[in-house]
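To start, the structure under review is shown below, and the notes come after it.
Yeah, one chain of the complex is gone here, protein chain that is, but the others are all in their spots.
Which chain is which? They are A, B, C, D and E, in the order written, and residues in each are numbered from 1.
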Amino acid sequence: MTLTAILFATLALVGITMVATRVIGRNAGWLAAAVLAGLAYAVGLRIPEILEDSGSGSKTVTETNPWIPSLDISLGLRLDGLSALFLIIVLGVGALVMAYSARYMSERNVHPHTGYFAWMLLFAFAMTGLVLANDLVLLFIFWELTTLCSFFLINRSGDKASAPAVRTLLVTGMGGLALLFAVVMIVVRTGTTVVSEALSHSVWSEDAAFTAGIAVLVALAAMTKSAQFPFHMWLPDAMVAPTPVSAYLHAAAMVKAGIYLMMLFSPALGGTVVWQSILITTGLITALLGAIFAMRNFDLKEIMAYSTVSQLGLIVALIGVGTPTALATAALYTLAHALFKSSLFMVVGIVDRQAGTRDIRLLHGLWRLMPVTFVTTLLAGLSMAGVFPLLGFVSKEYLLGQMLTAGEAAWVGIALTAVAVFASSTTFAYTGRILFGAFSSYRGTNRDPDPENTQRQRKDIREAKPLFVGSAFLPALIGLILGPAIAFLHPIMGAAGSAASGQAYAASFKFFGGFTIEFALSLTIIGLGVLAISQRRRLDTFFEGRILNFTAIDVVEGIRLGLLSLGAKVGNPTRTDSPTQHLATPWFIVGLVAIAAVITIPSFSTPALGGPWTDWLWLGLLVATVLPAVITKSRLVALILVGSAGFVVALWFFALGAIDVGVTQLLVELLTVVALVLILRRLPSVFHPVAKNRQVFTAAIAIGVGVLATAVTLVFTGGRDISAVGQYFLDEAYKDTGGTNVVNTILVDYRALDTFGELTVIAVAGIVLIGILRSRHMLLSRGADDSAYSNSSLARTADNTLPIRVIARWAAPVIILLSFHLFWRGHYEAGGGFIAALVGATGIALAYLGASEDRSAPVRWPYRGLLASGVIVAVLSGVWGYQVGSFLKPVRFDIALPWGGEYGFTSAMVFDLGVYLAVLAIIIAVINELGGVRPSKNQPASQAGPVLVADRYAHFIDKAEAPSDIASESEKGGSL
Amino acid sequence: MSLALSIGLLAAAGVFLVLQRGMIRIILGFVLLTHAVNLLIIAAGGIGRRDAPFIGTDTSMAADPLPQAFVLTAIVIAFAITVVLATLAVVGKGDDDTEADSSLELSDPEDSASEKSGDLK
Amino acid sequence: MSSEMILTVIGSALLIFGAAIILSAAIGVLKLPDVFTQTSAIGTAAGLGVSLMIVGVVVIDFSVLNLIKGIIAIIAQLITSAIGSFVLARASYMTGSKPVSTTVPDELSDQANATN
Amino acid sequence: MSQLRAASPWSLPVRLIGFLGWYLWQFVLTSLQVVALILTPGRQPKPGIVRMSIDGLSDTEVTVLVVLITITPDTLVIAVDRDKDILFVHGMFVDGDSEGFRKSLGQTRDRLLFGVRARPEAERKRGVLA
Amino acid sequence: MINMVELLLPLFVGAPLLLGGLLFVVPRLSPVQPMIAMGSLLAVLGGAVTLLVLTSDGKVLAHQISLWPEGIAIAFVADAFSALILTAAALVAVISFQYMIVSGESRSPSIPALVLVLVGGVAGALLTADLFNLFVFIEVMLLPSYGLLIFLSRRSDMGASRLYVVVNLLASTLFLAGVGLIYAIQGTVNLAALAGAGDDPATAIATAVCLSAIAVKASVFPVHGWLSRTYAAASPAVAALFSGLHTKVAVYVIYRISAVIFEGDSAWMTAILVIASLTLVVGAFAALGEKDMRAILLFQMVSGIGFILVGVALFTPGAVTAGIVYMTHHMIVMGALLLVASAIEHTYGSTRLERVAGLRTREHLVTAAFVIGSLSLVGLPPFSGFVAKYALVLASADADAAIVAGLLIVVSLVVLVAMMKIWAEMFNGKRHPDVEVLAAESRIRTRNGLYDTEQVNQDEVALEAARAIEHIDPPRGIIGVEGDPHEHRGTRVPLPLIYPALILGGISVALGFGGEFLVSLAEQASAGLIDTGDYVKAVLGR
Partner (left out) sequence: MIPDIVAAIVIGLLALSVVFAVIRIWKGPTPGNAAAAGDLIFFAFIGLVAVLGLMLSITAVMDVILIAALLGFLSVLSLARLIQGGKR
């Protein structure tokens, strides 16, 4: 089978098992087990290809499929001694765990919805990909996939799993990101993403700093995954997951990924001081801590978990030692651990299921009731404890040997060995706790006083079914066989050692190495262990709650919560809806730009200070109007003065030759005042007070901006002659367009698209205005106190508005004529759709202001439709332009006039009509809507149907003004 | 020079008002700020030439028409937005105050600071 | 003196006179005691002041079209300013802007007192 | 309201021009009076608010009257009451003489009506522009 | 073919606006309305894809509107960059609008029309080569946005809406001032004519003013604070729509202007790099402090802007490519996540972390969409986020900015913590006993268009809740979660509400596995930004 086929077979198995689960329920686990076993066998078949004929060293089989060539990412796979060994562990233990799951898990817990099989098999896929990856990026991808799988496997285990799952993800996710950083740096430095090429690159020997940096990153990644101190906490934390998950994570998958990574990188990083010191130190600390914690716990599963932490520490330390033999020993230890730990975890599950508890203080006397389980535990436990003749014995012997010879100085080796011996003795001791705790009558100390909380009645406890316990027994049995048959493993261990060390290496583990120092140490370990077991009651009391009485969970939790509160602090400065702060900050950026300007602009051109004396007058008038407008507390005064300042600005425009701009400015200013007056009556008459120091602060910003604006105008403007574009318009506008008002030709011909956007803005503003007021409660008019005159002639509204109505009636034709006049000639002289519409709109304003009561005021035109039609007309005139070649290009033709002569028509006028409609409509909308009166269309409310934004506020709006408008308010408006 | 000072004055006054409380001041501030920018754009065309750009007259001293077209568009757009702002000032719960307590703070600092480890459970 | 110069002189005089009246109105706005007398003062600016200036422009920059526009503008100005003054005066009175105490008689106040 | 003098409809243009001339003169005169008042240091107006009758005037005539009274700077309409058919007019130079002021306002009204009505003496219906 | 397409470029603006206008002629509640709107959005998407196909070989399409001479006319230009972003924007718009149809939001007055105008404005802003015209189209985008934000907001408090309008107005005003300054110095606002003008210090300063203004719109640190405040007041679907359109158009403009005017001038790019780095850090951390799913997502948006800007700040071909990939990815994934939030809020009445729990065991599709979105956002394989983040980190390291690369990675962890906060509190845990009451109240509120501060008749709520519980949803499996009496009964997110998010999630997955597709397009886009020669030639004809 090709490597790609193996990889994708594991992926396909995910889907197949999901489907199979629907049909045969949990028995699908058997199917998955069979396939995984088959795949492991297929891998085994390819092992000869990677073995050197000489018996030492390792060959590599590679396969490459393109994936994202632009980023140099490929589906490159490789098989060498190391990956073959790990792959067999992954697939083999996977098969065992799947088989075990078929009996351990209940039907409802493997239902496809729970994702159990899916995540477990995806995990197998991820591990397969990880150990096969020959592309650094691919390696990272599978690495992260294992993280995710473990997260979801833990998280799916009920409510109490949430926090552990999240912590696991955070810790291992952090490691993953370290790996990503390492991968990226390696790719950048070596220029390749191919693992084998990158790891054999010369940069490793040439750039010690780089190598050290990568060593730290890779070690970090591997340590989080392999639960090394100080990242060990997630593993016991994750014990909430079902036992098969733990078995797989601990024995073959998650934690072994870290081991694999370290061994994979050993050819490049091995031997460097950083790498060695990190790995050996943390490895041994972890081994010690794990062992001590295992002594403290009473839950079988937690003891197993800390045991894993401890055992992995030893393996990591071995990898740190880094000699070919040490690496091969690490590989052997990994295999041994996979076998005994998978067996032990499965046993724990069996005990839990059959006896109803995992607490060694409650369990007792099971060896009689569950003999097969006991034997399995005994075999696996003794292998873990490193007792002859099990496989664990061999690996422990070689571990001790490697520790003894590690380091340049002799004391290093002695120190390391001492730690290893202590950890191993403890291992022996907690193995005893397991065996005695569960199977003998020993019940430990500090038992739960609740008599109900205990294991099942003896009559209810029976041995597990063969198929169930068989999965656990098999790896234990293999551990027993492989001890004496260690030679069988030499080729693969040699290949693994070669691959990990980067040099040819032939493994030759001896089953029994004679009476060496190592053997003496082993005896010491056993002796100490037996002593500990005999003193177990005292030790239990001693460890309980005294040594290292902290849980690392608190640390992770603390960091997480610290981050969260830091986040709150980071977010707080902007956590306000008050615009002031959001509007002040941009000016600081502008200030920075100004500083940049002072630095970067080499010399400032002399500002043009000239200009007619009248210019100073406009400035004076601005000062006279603007300053009091800023200071006043009265809304009305501020409005009048700002309006006056607007007139002065219009004068500025006139003075600068911008006639149309000035006229527009004038009209817009008037309309702005009208619109604001309509809302001011709903607001208090004075502004809200502002604290003194804030006034000073904002004034400082304002003055800064003012100074900047002045400086910028002086420095940046006036430094050149008229622009080429501007000159073009002056020269060509008439020829191009037939218009003489150059500004207007720009608006409707050259840059009609701008005007098009502008009219869209107007139309949408109208729609928005209407929509807001139809859906929101508008503040009530405050109403002035005129009660004193309620019976006076002054209060006779209809009479007192009479003159306005009469005037409006007279003025209407004049205004309409003027409006059309301005519209018609806009292309040639001052005017245009906008100005014309504004003039027209004043007629409407007049009609509104002159109405005797609000109800009779509105201009009953469908202004929403008018707004829309403005846009429609403009687009259509734009599309018409395609007749002569392009969007918005004016179409010109002469229309014969009935009285003779011709009128030179241009479709720009149609466009201008769109502007006219939109502007007229928005002003009607402003007056009708903000004025608090609406046209009424007696549309039955039932037609409206369910709407999100209902006009339910109608009866709140302007009660005082329009008591009888309620019916009309319920119309949903909108359509023409 | 006086145009530059006018622009500076309008900008300063506009910014000051925008940074005060209440929608009306903000609206009036933006009105002034818009004036400043519009004058700046006209100034960008150069203020040495001040004749109105009409064909048929001598255009040798005619002002650059393009900035005028820009400003015309900008004025109208600003008016449209002013209308929307004005509307926003008179709907809602209170008046146009922009510093009233928002009853729906998404996340209040006290809350976050005192967050306990229990929230994962 | 050419006729154009004469027209310029006349027009200039009109402009200055108009502006002076507007200034006088402004002084009145400062000097006079209540909104009604101030509005009256402004009436001089709105009526005579602005009209004189418009005439001045027409005289200096004479064309038939300008004459027509000027007449329309003056009429419009007179009427609209009058309407404005009236509406403003009524609004002020209604909302408690009392006329100055020297306003004798104030028959509006009498009417209000009588009916309330 | 006193009965207006009778006049032929054909004389309307003459009457209208006559009225306009008179009004223009009044307009300039009162404007200058107000200017003089303002520019004389220490001088303050002696205002008053009086009612005047608009009985029998059409809406259009009322409007024109309101506008004309207000255009002359010394006078200012404050309220219109079509129920009682009165105007309230503010005058700058009433000087306590309410009857004299009312009379001069009445003169203005009558001159207007004489200037614009085809048949000044005829009774007019109320307007319908309510 | 090419000429024809060039000629029709203005219709990317014209067509949506025309149809948007025509929607006012169609009765609002007629089903034709959303159909027309969706049809036009799909047409824009189709058009954008066409542009993408035509420009994917590096060709630049340009049209001088109204056929005025080059440099005089406003030019519309489509190159690989604008075509790619337009496609992504149109895609997000289509999906978000589909959600709005399903959720009923599209039936509120004017909403379909406003969406169309918004998309028209986006198209204009992406296609125009004229700075003043850009200002106009930004306004064309903003005005309908005001409507969408306010109309569909359920907040009775107007603070956020006011803030949104005011902040955008300030930014627009500042941008206009910058455009004025550029014209003052250069005498043109044609972007192509300004190519390389950043060499002149004064022009560079003027351009920096423009970029500062756009930075506000892009919600870049320190002017980022408004975004989470204002988008939180919008309906979540609107927030999804905005996230794909607004800030991204702003970022597009920053890319375009930086590339064309500055041509990657190092001093300015360093400034952008610093700001981008601060943005991505501050956004990610600020998200941690929030207690509402949407607020957390909104700060992720801010953070994402920082990530995107790193690309242009480094201004190497690889970095710009990575930035564009990230941008596209971010549009899609933020859309997906915000639509997940939409579906949750629509169904359960809240996205506050403490008010919703236990979604994982009950809402499998919601969970799937959230997981895909979150993991993609964090940058984990096999999603688009991984391709984007890897490319960006690689490019940073390659550009001798290993610190930035490290920062990107560290911040990813912070993002992970934030997403886990949502996961732990909303997806894990037990459902609240009163979840049916909350959900019922939410449904009643939605049905009646009530604002947040308004009271709901509690009897009505109780009745509604009881009805929901009695409606037995046939179990789709045999799994049950311990102690949940309502496992198969009561409220669930309706399937049509979650499909839009799933589609975007699916696209994220597809772009993860098919990363080559996106990366190669982005490379083409990047090439056009690094060397603006073709762009200039297309616009100016020389």
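In this text, contacts are C-beta pairs under 8 Å (C-beta built on N, C-alpha and C of every residue); 3 or more make two chains touch, one makes a residue touch a chain.
All figures in this text were calculated on a predicted structure; none of them were measured in a lab.
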{"item": "Which displayed chains the hidden chain touches across the whole complex", "value": "A, B, C"}
{"item": "Residue touching the undisplayed chain, where the options are A:Ala655, A:Ile746, A:Val871 or A:Ala925", "value": "A:Ala655"}
{"item": "Residue touching the undisplayed chain, where the options are A:Ile303, A:Val556 or A:Leu621", "value": "A:Leu621"}
{"item": "Touching residues (missing chain, whole complex) on chain A", "value": "613-614, 617, 620-621, 624-625, 628, 632, 634, 636-637, 640-641, 643-644, 647-648, 650-651, 654-655, 657, 659, 662-663, 666-667, 670-671, 673-674, 677-678, 680-682, 685, 781-784, 786, 797, 800-801, 804, 811, 814-815, 818, 822, 829-831, 835, 838-839, 842, 845-846, 849, 851-854, 932, 961"}
{"item": "Contact set of chain B toward the excluded chain (per top definition)", "value": "50-52, 54, 57"}
{"item": "Residues from chain C at the interface with the omitted partner, ascending", "value": "8, 11-12, 15-16, 18-20, 22-23, 25-27, 29-30, 35, 38-39, 42, 45-46, 49-50, 53-54, 56-58, 60-61, 65-66, 69-70, 72-74, 76-77, 80-81, 83-85, 87-92, 94-97"}
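Just so it is clear, only the chains that are shown with their structure count from here on.
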{"item": "Path length in the contact graph (chain A to chain E, fewest steps)", "value": "1"}
{"item": "Pair sharing more residue contacts (C-beta pairs) when C-D is set against A-C", "value": "C-D"}
{"item": "Reference chain D; chain at largest CA-centroid distance", "value": "A"}
{"item": "By mean Cα position, the chain sitting nearest the middle", "value": "E"}
{"item": "Chain C-chain E separation of Cα centroids, rounded to whole Å", "value": "58"}
{"item": "Whole-Å separation of chain centres (CA-atom averages), chain A against chain D", "value": "79"}
{"item": "Chain A and chain B, separation of their C-alpha mean positions in angstrom", "value": "35"}
{"item": "Sites on chain A at which at least two other chains make contact", "value": "162-163, 166, 564-565, 567-569, 571-572, 575-579, 583, 712, 716-718, 720, 722-723, 725-726, 729, 751, 754, 757-758, 761, 764-765, 768, 772, 776-777, 792-794, 800, 803, 807"}
{"item": "Shared interface positions of chain E, touching two or more other chains", "value": "132, 136, 139, 143, 146, 150, 156-160, 162-163, 166, 170, 181, 183-184, 228-229, 289-290, 424"}
{"item": "Residues on chain B engaged by chain E in the complex (per definition of touch)", "value": "18, 23, 26, 30, 33-34, 36-37, 40-41, 43-45, 66-67, 70, 73-74, 77, 80-81, 84-85, 88-89, 91-93, 98, 100, 102-104, 106-107, 109, 111-112, 119-120"}
{"item": "Interface residues, chain A side, partner chain D - complex", "value": "792-794, 796, 798-800, 802-803, 805-807, 809, 852"}
{"item": "Residue numbers on chain D that touch chain C, as the complex places them", "value": "27-28, 31, 34-35, 37-39, 44-51, 66-68, 70-79, 88, 90, 92, 94, 96, 98"}
